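The next block holds one structure in the form of structure tokens; read it before the comments.
With one protein chain held back, the other chains of the complex are shown just where they sit.
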Amino acid sequence: MNNKIPNFVKTNQFGLLILVIVFICIFSFSTDGFTSRFNIYALSRVVALDIMIGLAMMVVILTGGLNLSLGALGVSAAMFGGWCMESMGIPISITIILVLAFGSFLGWINGFVTVRTGVHSFIVTLATMSIYFGFMTLLTEAEAFRKLPEAFTDFGSLKLFNKYISPLLIISVLTCFVLYYIFKYTDIGRKLIAAGANPDAAELSGISVDRMFIYCHMLSGFLAALAGIMLTARIGAAIPSMAGHLGFDWLLPAFLAPVLGGTLLSGGKVTVFGTMLGAILVTLINNGLYLIDVGEFWVRFFLGIILLGAVLLDRAREYFTVKNSIVS
Amino acid sequence: MSALLKKDWFGLGLVLIFGSILISLFKPAFISPFNLYVLMLSVSLMLVVAMSQMIIIAIGQMNLSVGAIGGLVAISFTGLMEVYSMSILPAVLIGLLIGLACGFINGYITVKTGISAFIITLATLYIFKGMNLGITEAQPFYEIPEAVKFFGNAKIFGPIPYLVIIPIIITVLMWILMNRTSLGRYMLAYGNNVQSSELIGISSTKIVIYAHVISGLLAAIGGMLVVCRLQLGTPNIGDSWLLPSFAAPVIGGAILAGGKVDVIATAFGVILVSIISQALVIFKIDPFFVQIFLGFMILLAVFINRYREYREERRTKVFSDE
Amino acid sequence: GHGVTKVALVPGGPHPYFAAWEQAGLDAVEDFGLGKADYRVPAEWDLSQQNELIESLVGQGYNAVLVFPGDAVGTNKILGELDDAGIPTAALAGCVEQPTQAKFCFGTDTGHSAYLGTKELIKALGGKGKIAHFTGFLVDPNTTLRINAVEQAVSEAGGGVEIIQVIADIDAYEPADEKINAFMAAQGSEVDGIVTTAWVPAVVAAQALTNMGDKRIKMVGIDHDEVVLKAIKDGYVHGTMLQNPYGQGYIGSYVMDKVRQGCEFKADAPWKSTAQTDQFIDSGTVFVDISDVDTYVMAMRGISLEILETFDSTYLNCPS
Partner (left out) sequence: MSDYILELNNITKNFPGVKALDNANFRLKKKSIHALLGENGAGKSTLIKIITGVYNQNEGKVFLNNQEKSFSSPNEAMNAGISVVHQERNLIRRFSVGENLMLTNLPKNNLGLIDYNTVAKESKKWLDIMELDIDPNTIVSDLTVAKMQLCEIAKALSLESKILLLDEPTSSLSPQDTKNLFALLKRLVAEQDVSIVFVSHKLEEVFEICDEVTVLRDGKNACESEQITNLNRQKLVKLMIGRDEQIIKSKKNIDFTDESLLDLQSINTDLGHKNINLNLKKGEILGLYGLVGAGRTELIKCVLGLDKINSGQILLNNKEIKIKSPKDALEKYKIGYISEDRKKEGLILMHDVLSNAGITVWSNLKKILSFLNDSIVYNKVDPYVKQLEVKTPSYQQIVSNLSGGNQQKISVAKWLASGTDILFIDEPTVGIDIKTKSYLHELIIELSLKGTSIILITSDMPEMISLADRIITMKDFKVVGETINNHNYEEMSSSIMGNIHE
């Protein structure tokens, strides 16, 4: 009886996967444009970014904290990249390395201040959000960098697989696999999770929790910077407003994906592929709602309703599978 | 004295007093009646919003939809008066009813499904805001009765605005609720430890629904107060509430994982944030530096306040374990 | 042989400024026989939401897009992609920076409008006084243009006028209310004039002056929010810089249809230049004060008709 239902079916990812498939079916039948090459390509780019942003938030949620500075950090890193390429003429590959290092450094600041002062990551990142964004605006004077090397911007509009898929999506999916590997198959990944789940127990078991928390923030900065680079490539320029005022536009997608994906907000549990599926689901619904033409002013309303329905359905699935796995 | 030192609001109180003295030494305009009036206005609006979030923090949850509820009530309130020519009182009552209903929906779904309130209110944030936009199509309502406008502008004595009355009453009631009633204590107990409080016999359903209903009502009041203040019902009301609503209670020592909030310290947190943002204007900070200063000031204030409890706070999580 | 034209008019996000586009589009369908001219609003004021909407519009069969750029630079990429897909586009109400695939920019030169508004303010102040400038998000490139334009107008006024404070990042009502009132409290007695170059600060500042009952401070606002217009009528606000959203939507839709029918822009078309683009057509910016606040709609319509009447002959080469 216990083995009747495979383990994967019991997971949140399975529920999400089913939902994604259902929505793909609904939208393909009920709208014209959904399966068009242009639309799928566009979707792949949006999804790519949402996944990356979601992952960047996920790794801080792992510690039981939050990273409100995510958007500000990503934009700052992207602007830094723009400056490197346009003003300094640094080659693309080196720029990317520098940007990722810069993002990790800003993440390190978040982590270091959080761990050392004991002030909550919520407040610390609330403050650094303001600070990073302020410095970015000050230093760039809100000027965009738009004379970026063509090789770089072309990458953002490259079309693969019979022009259906953006290479950005491949980067995001690869990142998912790398993170999955880290969390599942490495010593350090396990320690990150343990530290997030119960810091006291982890510390007494010989794990340096402070260091793990700082790593999580650095990883978050790294991923946010990567998202910044991807967005720069997609837009073809590094723009101060590309994540909205203070980077706010990134915050909701950043929460939605991991939370839908089953990442535990109290820390200690991550689901990399859940986050990926969460991002895909939200993007699909958003896109589908525009296509179905419910009236744009109502898009948000229906998005909310569908999200609510999705989490309720998922809960029903959980209930059902647990009920069926009781030994007899 | 040592009992005083232990209070969450004590450190903040000191920061506020010294901060204010320092600012008024440099800029006497800071304590001019008009400035105090302006300060009180901005404090009173945020106070209600912060309380609306605080009560949810007390039970160890988050309400991302406070702003959306406030906005929905604000435009319903003005819409009823403009489009249906309703008089003020019924419009206020319906506004409160909407807030109550929104809160009830949040609470009911959260407690019945066991899904984290963060997710539920994230979804309802879209729903409430979506209704707001769907109804208004982004157009503000302008026809506000004179009485409402008057309430938003008039002063009682000296620099004290009428508008501050309701927030003060709410703050007092909230203090009583959280410190002197079983309901409030049960909310805190629930926030402290869900499992234990259930074993003690505290009903989760009741606690969670009550907290969300109160939160919804407060958000509704906040929305309507903003209408009084702005004298128009724009669909954007509430959009900028989310972070301040968390910041004030947290600066006031609330633990986001639940079970610890302090009404007075939250009020001080609101005042602190208002003073900081006002100081940035008064000192004519170059707009390009404003964000940077704001960030550092928040950190500084929290450092000073938190210094004494620095070790205890070390790994508190944002969310309670479920 | 190009099929019917289906135009999408896409604003930057939900905002009352653009509301007139809806009727303008419908009227254009009626008057010029387009297939469609729909007002399609991104669910949020957010560049990527706008991009997502535009991308989905292609799937829905729209074949011309008029867009208020969510970002003067960032929107270019998607315009380029639409161009690749054979869909003509133009920037409406605000411009995108060159180089761009947008056929042209039809709207308000934001910098120039701020410049003119400040000029009007200085005139009202009699050439001397202290002024404050309230504006929107710093990261919006238009904000920098506006700050510079206001400074330029002030510097041209000789030494008599001085900017004592710039308050930015107040594109939401509540922070705007807080900061503008704090400003009034601290500097209200010193300042002689206020220029606002974004919608929300204009509304809030007009409201604040009305509430204070202060007619000494001269203010020049922007756009046509009822609060601002009423404050002008009541004498609390000196005037406002109006734009022409209806005309933008109406004429823009018309031109897109022409472009799709194969019309080309003349090589010697009398384009205007702005800081962002040199293919700019002014949809009309007028300053309105108490004398013409009631009749501005007529004035705007006049400007629109004038542009429309001469548009073909001035700008277009059409296949016969």
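Couple of notes before you dig in:
A, B and C are the chain letters, set down in written order, and residue numbers restart from 1 in every chain.
In this text, a residue touches a chain if its C-beta (ideal position, glycine included) is under 8 Å from a C-beta of that chain, and two chains touch if they have at least 3 such contacts.
Just so we're clear, the structure is a prediction, and the values are computed from it rather than from any experiment.
The chain not shown here is in contact, across the full complex, with A, B. The chain not shown here is touched by just one of B:Leu22, B:Val83 or B:Ile176, and that residue is B:Ile176. Across B:Ser32, B:Thr113, B:Gln139 or B:Ser203, the single residue that touches the chain missing here is B:Ser203.
Within the set A:Gly54, A:Gly268, A:Gly288 or A:Gly304, the residue that contacts the chain not displayed is A:Gly268. Residue A:Lys191 is the one among A:His120, A:Lys191 or A:Arg317 that touches the chain not shown. The hidden chain makes contact, of the residues B:Asn132, B:Asn153 or B:Asn192, with B:Asn192. Where subunit B meets the omitted chain, the residues involved are 176, 179-182, 185, 188-189, 192-193, 195-203, 259-260, 321.
Against the chain not shown here, subunit A presents residues 2, 184-191, 193-194, 197-198, 200-208, 264, 268-269, 322, 325-328.
The working rule: only the chains that are shown with their structure count from here on.
Taken together, the touching pairs cover every possible pairing of the chains. Greatest Cα centroid separation from subunit A: this falls to C.
Spacing of subunit A relative to subunit B, judged by their CA centroids, is 29 angstrom.
Spacing of subunit B relative to subunit C, judged by their CA centroids, is 35 angstrom. Multi-chain contact residues of subunit A (touching two or more other chains) are listed as 137, 141, 297, 299-300, 303.
Within subunit B, contacts with two or more other chains are made by residues 130, 133, 137-138, 288, 290-291. Against subunit A, in their complex, subunit C makes its touches with residues 14, 40-49, 51-53, 55-61, 71-74, 76-77, 80-81, 85, 97, 137-141, 143-144, 169, 171. Taken together, the subunit B residues at the contact with subunit A in this complex read 109, 113-116, 118-120, 122-131, 133-134, 137-138, 243, 246-247, 250-251, 256-257, 288-296, 298-299, 302-303, 306, 310-311, 313-322. For subunit A in complex with subunit B, the residues that touch the partner chain are 63-66, 68, 113, 117-124, 126-131, 133-135, 137-138, 141, 199-200, 209, 246, 252, 255-256, 259-260, 264-267, 295, 297-305, 307-308, 311-312, 315.
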